[in-house]
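The other protein chains are all here in position, but one chain of the complex has been omitted.
Entry: subunit A
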Amino acid sequence: MSVNLRQQWLHGFLDVCLLCLLAERRDYGLGLTQRLVAAGFDEIPGGTLYPSLVRLEKQGLVETDWVPSATGPRRKYYDLTAAGHEAVADRIGSWHQFRDSVESLTVQAQRARAERLG
């Protein structure tokens, strides 16, 4: 699958991915990028990641905190607010519905293809 298409897809789902990562634990920007890569996504450019985080903060779903570091410059940590935790539950439900719809179409298409070839 082309990197371009994967990036477009992730773009649409980035908010929900970030909310889920933060539901697990609070993190700073670079940490979130690394965890997205660990989950199997391509590395997401900072120019895409940070505006999404700013938007979530503006929506009141995420709060930030500058934390001093023993080894280097201070880091900005992102964490869910109470409204953010509610939003996670809500979006997981929506995602499941959406995933099931796409899945049912792909299964139908595969079946049709198998019949045509078989």
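Throughout what follows, a residue touches a chain if its C-beta (ideal position, glycine included) is under 8 Å from a C-beta of that chain, and two chains touch if they have at least 3 such contacts; residues count from 1.
Keep this in mind: contacts and distances are computed from a predicted model.
When the listed names "Na+/H+ antiporter subunit G", "Probable glycine dehydrogenase (decarboxylating) subunit 2", "ABC transporter ATP-binding protein" or "NADH-quinone oxidoreductase subunit C" are checked against UniProt, the chain not shown comes out as "ABC transporter ATP-binding protein".
From the set A:6, A:25 or A:76, the residue in touch with the chain omitted from the display is A:76, counting the whole complex. Counting the whole complex, the residues of subunit A in touch with the unshown chain are 28-30, 45-48, 50-52, 54-55, 58, 66, 69, 72-76.
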